[in-house]
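Apart from one protein chain that is not included, each protein chain of the complex appears where it belongs.
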Amino acid sequence: MKHNLILRLIAKFLFPVIALFAFYVQFHGDYGPGGGFQAGVILSVAFIFYALVYGLKTTEEILPPHVLRLLASSGVLIYAGTGVVSLLMGENFLDYDPLSSEPAAGQHLGILVIELGVGITVSSVMLMIFYAFAGRGQP
Amino acid sequence: MIDIIFGHYNYWIVVVLMMAGFYTVISRGNLIKKIAGINIFQTSVFLLYISIGYVEKGTAPIIAEGYTVYSNPLPHVLILTAIVVGVATTALGLALVVRIKEAYGTIEEDEIHDQDMSL
Partner (left out) sequence: MIEQHLSLLLVVIPLIAAPVTAMLPGRRLPWLFTLSVTWVCLLLASWQLSVVMNGSVISYELGGWAPPWGIEYRIDAMNALVAFIVAAIAAVTLPYALRSVEKEIPEYQTSLFYAAILLCLVGLLGIVQTGDVFNLFVFLEISSLSSYVLIAMGKQRRALTAAYQYLIMGTIGATFLLIGIGLIYAETGTLNMLDLNQRLQPIMEHRTVHTGFAFIVVGIALKLALFPLHLWLPNAYTYSPSVISVFLAATATKVAVYIMLRMVFTVFSSSLVVLTSYMFLVLGIVGVILPSISAIFQTDAKRLLAYSSIAQISYMVLGMGFASVLGLTATLVHVFNHALMKGALFMAIGAIVYRVGSSRLENFQGLGRQMPWTFSAILIAGLSLIGIPGTAGFISKWYLVLAALEQQSWLITGVILLGSLLAVIYVWKIVEIMFFRPVPETVIEVREAPASLLIPTWVLVSANLFFGFNTELTVDVAGTAVRLLGVTAP
């Protein structure tokens, strides 16, 4: 891929666009269609596209596999942790009402944090799957 | 008669896809084709759920002015979960196939069976 100038340029241009779209889908999830699952996959697509053009090694230097493993775990922890916070506030698990002064605002905040956890886990797991398949058989 | 065929076309699509997928899983010896079959099979179930949730003349379940009839969002949410489960199953299945290929040198079921029996 060293000489494909057009591809490399397009990849550089598209990467921020795809990532930005991912964040739009992520943080728009409480008002419109979107959410952590979709956003996570779109974000990982940006990295996979980058890896396809620039090679797996370059991508792994930016986002090493052990960092991904940490991210994937922390996403689940954010999700479950939100539930535990509402437990500690005296409500049932995953009841977002007490997260803010008003129940409606609490619901907003709760779903955003939950979706953030989902998004982090999904994107890092998708990338981990890609690494595992693409890196197989390479030294 | 016409009503049975065209009025329930979503179910016909589901049935055809389901049988195609299921038949592929059962009849093919190639491990990757089996996983493709499983995927088609699961997709048919996703379609079943989504078509159940459709309300006639209903729009996407987002509150907006001028719309009063909305599709049922619950099946969509359920299927979002089932799709994620499906992705995980596919990824795990393919990972197993990669390792089987490394261990046996083939992904044909009968050849793997022969190798196991010859031990």
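To keep things simple, chains are lettered A and B as they appear, and every chain counts its residues starting from 1.
Note that a contact is a pair of C-beta atoms (placed from the backbone, for glycine too) under 8 Å apart; a residue touches a chain by one contact, two chains touch by 3 or more.
Please read these numbers as outputs of a predicted model, since none were measured by experiment.
Among A:17, A:62, A:84 or A:104, only A:84 touches the chain left out of the display.
Checked against the full complex, the one of B:4, B:19 or B:103 touching the unshown chain is B:103.
Contact residues of chain B toward the unshown chain are 18, 22, 25, 31, 34-35, 38, 41-42, 45, 48-49, 52, 75, 78, 81-82, 85, 88-89, 92-93, 96-97, 99-100, 103-104, 112, 116.
Of the residues in chain A, those that touch the hidden partner chain are 69-70, 72-74, 76-77, 80-81, 83-84, 87, 90-97.
By our rule, only the chains that are shown with their structure count from here on.
Across the complex, chain A is touched by residues 60, 62, 80, 84, 91, 94-95, 98 of chain B. Residues of chain A touching chain B in their complex: 32-33, 37, 122, 129, 132-133, 136.
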